[in-house]
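One structure is given here, and the rest of the page talks about it.
The complex appears here minus one protein chain, its other protein chains still in place.
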Amino acid sequence: MFRFTKRMHEQAGLPPGTTVHIGERKVEKVRISLFDYAAGHLEERVIDKVEECYPYRDKPTVTWINVDGLHDVEIIEKLGECFGIHPIVREDIANTGLRPKLHDYGDYLFIILKMLYFEKGRHEVTVEQVSLVVGKNFVISFQEDGEDVFDAVRARIRSGAGRIRKSPTDYLAYALIDAIVDGYFIVCERVGEEVELVQERLLGSPDPESLHTIQSLRGELIDLRRSVWPLREVVASLERGESPLIHKETAIFMRHVYDHTIEIIETIESFRDLVAGMIDIYLSSISVRLNEVMKVLTIIATIFIPLTFIVGIYGMNFHAMWPHLGWRYGFAAVMGVCAAVAVAMLVNFRRRSWL
Amino acid sequence: MFRFTKRMHEQAGLPPGTTVHIGERKVEKVRISLFDYAAGHLEERVIDKVEECYPYRDKPTVTWINVDGLHDVEIIEKLGECFGIHPIVREDIANTGLRPKLHDYGDYLFIILKMLYFEKGRHEVTVEQVSLVVGKNFVISFQEDGEDVFDAVRARIRSGAGRIRKSPTDYLAYALIDAIVDGYFIVCERVGEEVELVQERLLGSPDPESLHTIQSLRGELIDLRRSVWPLREVVASLERGESPLIHKETAIFMRHVYDHTIEIIETIESFRDLVAGMIDIYLSSISVRLNEVMKVLTIIATIFIPLTFIVGIYGMNFHAMWPHLGWRYGFAAVMGVCAAVAVAMLVNFRRRSWL
Amino acid sequence: MFRFTKRMHEQAGLPPGTTVHIGERKVEKVRISLFDYAAGHLEERVIDKVEECYPYRDKPTVTWINVDGLHDVEIIEKLGECFGIHPIVREDIANTGLRPKLHDYGDYLFIILKMLYFEKGRHEVTVEQVSLVVGKNFVISFQEDGEDVFDAVRARIRSGAGRIRKSPTDYLAYALIDAIVDGYFIVCERVGEEVELVQERLLGSPDPESLHTIQSLRGELIDLRRSVWPLREVVASLERGESPLIHKETAIFMRHVYDHTIEIIETIESFRDLVAGMIDIYLSSISVRLNEVMKVLTIIATIFIPLTFIVGIYGMNFHAMWPHLGWRYGFAAVMGVCAAVAVAMLVNFRRRSWL
Amino acid sequence: MFRFTKRMHEQAGLPPGTTVHIGERKVEKVRISLFDYAAGHLEERVIDKVEECYPYRDKPTVTWINVDGLHDVEIIEKLGECFGIHPIVREDIANTGLRPKLHDYGDYLFIILKMLYFEKGRHEVTVEQVSLVVGKNFVISFQEDGEDVFDAVRARIRSGAGRIRKSPTDYLAYALIDAIVDGYFIVCERVGEEVELVQERLLGSPDPESLHTIQSLRGELIDLRRSVWPLREVVASLERGESPLIHKETAIFMRHVYDHTIEIIETIESFRDLVAGMIDIYLSSISVRLNEVMKVLTIIATIFIPLTFIVGIYGMNFHAMWPHLGWRYGFAAVMGVCAAVAVAMLVNFRRRSWL
Partner (left out) sequence: MFRFTKRMHEQAGLPPGTTVHIGERKVEKVRISLFDYAAGHLEERVIDKVEECYPYRDKPTVTWINVDGLHDVEIIEKLGECFGIHPIVREDIANTGLRPKLHDYGDYLFIILKMLYFEKGRHEVTVEQVSLVVGKNFVISFQEDGEDVFDAVRARIRSGAGRIRKSPTDYLAYALIDAIVDGYFIVCERVGEEVELVQERLLGSPDPESLHTIQSLRGELIDLRRSVWPLREVVASLERGESPLIHKETAIFMRHVYDHTIEIIETIESFRDLVAGMIDIYLSSISVRLNEVMKVLTIIATIFIPLTFIVGIYGMNFHAMWPHLGWRYGFAAVMGVCAAVAVAMLVNFRRRSWL
């Protein structure tokens, strides 16, 4: 979560509305793809020069421009100017350290979301920022990387199945948000498996390692929360249909995404509850073990320390001892006393149920 | 609670409005039963083919169609189309991993509830999802399994006793919800007994086992909460009578169910409070035991270690010792000193109230 | 708190509006008393047959019917029918396991309260349910038992002192609620004394017993909360004067009761805060004691274990030893070394301030 | 905090509106002082008989009557009747166990506040109740004791400096409340010093004493909170200027007092945070110490116990031993082995960084 902060401060001191890329550069070259469609029409293009997008501004059909890679600030600037996007929005698009939010600029909605996924072979959740600008007849999406979470949406547009081709831009926005939120379930499941694993290990044989795992799980859940909680507000205000850009029919679908978001939030909160409980388990299991260690020491010591004293008595070099050292059964008698003491101790421990 | 998540993600990536069964298949064959009634009229049928339900759509009498088993998606689809149910609702009906909710679609209300019960011979709470679609002249209920929680309602319809036969669909919906909520009390009572049992065991003789029981109780309460908290909102908005489908007379009854829900929530919260306190009890009882173990060790060791030193002195082989080893009362004197030291220690311990 | 749940579930499955007595039977025979009064008029009667109450329904004077004992469901039914009380209200009156609430049925208000008191010679708080039905010209109060908390109100009616005889039914309702809330102060004081006692004992000499007492105090406070928190909402909505049955003059008095309720809630919350702190005290006092025990062991052991080693050296049977065993001051020298070691240890402990 | 409760219950059972003094009698004789002023007019009197106040009721100038001492109920009654104060307000004035509140009775505002100060030579905060009745042309203030917190206000009236002489009664009320809230800062500072002191002592050398101090600090902060939190609501509703008695110009000043109240609340909450953290420090410092004690024991014991065993071997009386007891370097060899073991142990401990 320090990442959030670090990225932010790079911009500190710059005048507002200055578009500066803040974040890692995840792709070599910015890739732009364009879909233009209507009920009976479909055009799909890969854009080389950003200027090729300009003519689509005034077409009544739905235009979806997807930009992969944010480091080429000029592209954002040019698209922004063409589609009338406020400079402060452009600044936010290029800054990958922001929290999910929805701002209504009248002519268009500006939405920031966090896309979560596990990269192949990596153990940690990757968080990527996605910005959507939703206008009357266009949707522009900005991604850090060209991950294929939107491929299902592309397939649906191409096939013309479902409502997507017959619906305005708000439905496309819904489809994109839905695709992102669906990804959260997979992350939640993976985290849930990790939580279950740690819990089992803890109840079995807890070691200092476990604590580190718990602490890192906690950190991961804090990160997840920071991505999902604000998302809830975003989707809720989309669902309420406050903007005229969101039609009533789409609001029903948005409500569905909202339900999913709540579902995810509840799951995360349950995980947090469980992880909080784990520390109690860990602490008490350490105490239980200490108790066991101490019992072993106490049993051995309380049995043998008095015995050592007894045999020590007859190791004294006094000439006159009682019983006389020459007594034939002296050795047997002392050994008998020792045995009796040991048995008495053992009975005592058994009564305390230490054995 | 991982179940919720796991089920959900199976659907991730599918286009919205695709009806897919998510969850276990609990019954062999989907069973459909139908009641059609009015003040002086009653028809009860078992439906073989879903098409048999179609004519009831336009009858002014109250029609209650109950579907047991959700794996046959086609049935949900057909019923949905006939009664004008939104595709996204059909999707939700087939997905058993959702949280309780109420959505108002104007012509009908869509309600998801969780039915809780203890299956015979099993120790854990079974959670089953029930969906209700409440229209002007029909109620369609979807269950995972054919559990008999609705039998009391069926009996009342058959006998014609009470208001049910004279009332519109909202009263039937109330009766079904009330039957489900009543089941919660039984679950609460069983959980309460378990809580009491664990508490008694803890105050008696706590063992590491207890901790596992506490942690699983905690998990169970988290599950219960997740079923009941959203239910509260559902019933509250039914009670407020925001939909014209809920008449004022029924709202009074809904308020009654709302009271029950609050009652249950408070009980669960009290359980949570108590379970939270149990960990404190457990931790402190471990500490108390460690204290006892250490006291025993300390008492034995502090008495005998000095004594062993004393007898060790006279085990030394120096020729010249004080008192002279040939002294007649040497042995008695040393034993006396040992006894004195032991008594002094014991008095000391008693004063510290360790004995 | 399990009581709440247990009583509730007995009713599970019954059709709504079925009046069933749920709870203990606290009195042998149901007693009904009746007051009918106005500014210059007073009639006090003991009712044998419930039908004797019927004529008072249409009298313009204020009629107060008090019913002690809820097991005779028929009486509740008859009164309910005569005074036009909704079946669901009658069901609630007979069910003693409900939480405080206020429902406005237009013609009358239905109020459930919890009366708290210490029965003579018993240590635990007794919780009794009181239901009030407040109509335009009648108040019907239902009690489980004939406790005398309302006697002060009766005396005021008889004497005609104060406003009560000149005021409508809402003032009578206020007087009854005020009498119940006043009882809470006495309970709070008793609980407060208990809290203080436990706290003192804990700071003095905590024993495992204390933990049980703390846990039971906690349970008692949970019970108290469950009685008082909902009461607050009840009184608040009476104060707001939303119902035309509550006159503006009475609302001022209701506000006074509301202040008292807040006062009680704050007191309970302070108790909860203190009780939560007690567990910390208990745990740390156990740790402190363990520390002391360990210090004693450590001091004794670290002094005498090295000494025992030293004397052990000269207990060895080697012929050639250094110093020679025949040396005259050998014994004194060894004893001197032992003393020196002991003193060094003691100085060390003092420097660590363990002594 | 028990005081609150104890005082309250004395009144339980009395009819509402009965003025009874509840609380300590702090002054011998009730003192009444009167100010009557306007822009160019000032009259200051000490009142002997309460009837002397009556003529001021109808004067258009601002009249401030200050009553020190609440035990003479008759005075409250008479003033109340003359100035038209509701009996329930008179009851509250005489009851010193109430929480801060503001009630608007249309013709006048009734305000209860808590005055906090340190009495000379005493260590604990003294809490005193102040009631204000603010009418159109009069302010009556009731104090338990004649503390001089209002002297600054009196001085300002006498000197005619500032706005006070030119302003209506609400400004006088503001000045009095401001004087009381100013006193809170001094209390906060003193408590803050105590918190800092305890914190320092804890980080230095914590002893069981500290725990008692922490617990009493906690109690003090609970008391402070109970005085200040409700005050916030009181001042907030004065600031909102809901009553026509509060003029817009005064509302600006009330906002200032409101800021102060928030400031104080935040300070108290910070103290609570810090005090909560102290218990963690205390508990962990106990554990650290236990660790140290145990390390000392372990080091000494693990070094000397094996050594004692070794020398014990050669204390055995077997005739045939290895090395032969008559061997010249036997003693030296054993001592050498002992030294080697001890050094090995010490190295080991150093490696574990126990030394």
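Some observations on this one:
When the chains are written out, they are named A, B, C and D in that same order, and each has its own residue count from 1.
The rule is short, and it goes like this: contacts are C-beta pairs under 8 Å (C-beta built on N, C-alpha and C of every residue); 3 or more make two chains touch, one makes a residue touch a chain.
Here the structure is a predicted model, which means the values were calculated and not measured.
Screening D:L14, D:V125 or D:M321 for touch with the missing chain picks out D:M321.
Within the full complex, the residue among A:L42, A:I186 or A:L283 touching the omitted chain is A:L283.
In the full complex, the hidden chain is touched by subunit A at residues 1-2, 4-6, 8-9, 11-13, 15-17, 86, 88, 92, 98-99, 101, 103, 105, 205, 208, 211-212, 215, 218-219, 222, 226, 279, 282-283, 286-287, 289-290, 292-294, 296-297, 300-301, 304-305, 307-308, 311-312, 314-317, 321, 325-332, 334-335.
Even with one chain removed from view, subunit D keeps its contact list with that chain: residues 152, 156, 161-164, 174-175, 178-179, 182-183, 185-186, 188-189, 192-193, 196, 199, 203, 252-253, 255-256, 259-260, 262-263, 266-267, 270, 273-274, 277, 280-281, 283-285, 287-288, 290-291, 294-295, 297-298, 301-302, 305-306, 308-309, 312-313, 315-322, 352-354.
Just so we're on the same page, only the chains that are shown with their structure count from here on.
For the pair subunit B and subunit C, there is no chain touching both partners.
Annotation: the subunit C:subunit D pair of sequence copies touches via predominantly different residues, less than half of the used numbers being shared.
Rotation angle, subunit A onto subunit D, C-alpha superposition: 145 degrees, expressed as a multiple of 5. Separating the CA-averaged centres of subunit C and subunit D is a span of 26 Å.
Put simply, the C-alpha centre of subunit A and that of subunit C have 42 angstrom between them.
The multi-chain contact residues of subunit A, meaning those touching 2 or more other chains, are 315.
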